[in-house]
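One protein chain omitted, others in place.
Right after this comes chain A.
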Amino acid sequence: MSASVLFDAPGPKGRRRILIANVVGALIIAWLIFLVVSGLAGKGQMSPDKWAPLFTSNAWTNFFLPGLTNTLKAAAVSIVLSVAFGLIFGLGRLSEHKAWNWTSAVVVEFFRAVPVLLMMVFFNIFFARSGLVPGSEAPFWAVVVALTLYNGSVVAELVRSGVHNLPKGQREAGIAIGLTHSQSLRLVEVPQALVSMLPALIGQCVVILKDSALGYIIGYTEFLFYSRTFGAANANTLQGLLLAAAVFILINYTLTKLAEWVSRRLGSRGPRRTTPGEPAAVGLPVGLPGLPDTDADAGPRR
């Protein structure tokens, strides 16, 4: 995309140079892949007994699928709770009530600044000691609560910037037909903001899914935990971790593509959306507070 902007159609000399560079690039990739594979083979890591166990029914029914189920369970609960949290505090930040507005601002800013892992470690020990949840479920709820507090705060900022990005006429029309500030928000602005922030919201699901792997550190029996256990049992940790990474990449890549598709679909609707097809809009990095530059006009950052 940038290519068409940055470069003129190359002439015969330019085309030849690009062709040479292209071949050199391809050779470099091939060489790198060869280095890695031969390096692994040299250490006996390419032998079938390291890889074959990954594709047996025992591996999947007893390790990978239970792990994946737990990962998806934690992620799904966190996504639902994050959206609820984000709506409550996003509306709070848009509220005209000074006290409510300030409380929401402090809550959102605090939870965006604290590392998710720090919260997970704390809630794990807190739940286990306080007996709020059954001891065996403490890691699950620690993962869910930590993910919800952080991602919910990000969603709250998405709601806020989504409402700010709406044309001013929407609010004016709401007021003109006699709605109060909060009615106009609830009935006119937020529903539209939710649609326009859908791609960013799907991007946030990628973040939640990735961060759920932090649960491994506090002993939640998720996908990475099982891959590691399986790897330890079969002396193929390297291969087990690669498989875990591949599964995460596959799921997240699909979600990212879905977000892009939704973004394109929405492109043919109304005049303004939160970040059209901007790569940075989808797949915000883990722990990335607020939206990237593209909606700087909405001032989502401090």
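Going forward, a residue touches a chain if its C-beta (ideal position, glycine included) is under 8 Å from a C-beta of that chain, and two chains touch if they have at least 3 such contacts; residues count from 1.
The definition used in the following text is that contacts and distances are computed from a predicted model.
Student: Considering the UniProt annotation of the chain absent from this complex, which name among "Manganese transport system ATP-binding protein MntB", "ABC transporter permease", "Dihydroorotate dehydrogenase B (NAD(+)), electron transfer subunit" or "Glutamyl-tRNA(Gln) amidotransferase subunit A" applies?
Tutor: Choosing among "Manganese transport system ATP-binding protein MntB", "ABC transporter permease", "Dihydroorotate dehydrogenase B (NAD(+)), electron transfer subunit" or "Glutamyl-tRNA(Gln) amidotransferase subunit A", the correct UniProt name is "ABC transporter permease".
Student: Per the definition of touch given earlier, which of A:Ile29, A:Ala99 or A:Ile177 contacts the omitted chain?
Tutor: Looking across A:Ile29, A:Ala99 or A:Ile177, the contact with the absent chain belongs to A:Ile29.
Student: Check the options A:Trp51, A:Trp100 or A:Phe122 and report the residue that touches the missing chain.
Tutor: With A:Trp51, A:Trp100 or A:Phe122 as choices, the missing chain is touched by A:Phe122.
Student: For chain A, enumerate the residues touching the unshown chain of the complex.
Tutor: Output for chain A: 2-3, 5-8, 10, 18, 21-26, 28-29, 40, 43, 45, 109-110, 113-119, 121-122, 125-126, 129, 206, 210-214, 216-217, 224, 228, 231, 237-238, 241-242, 244-245, 248-249, 252-253, 256, 278-280, 283, 285-290, 292-294, 296, 301-302.
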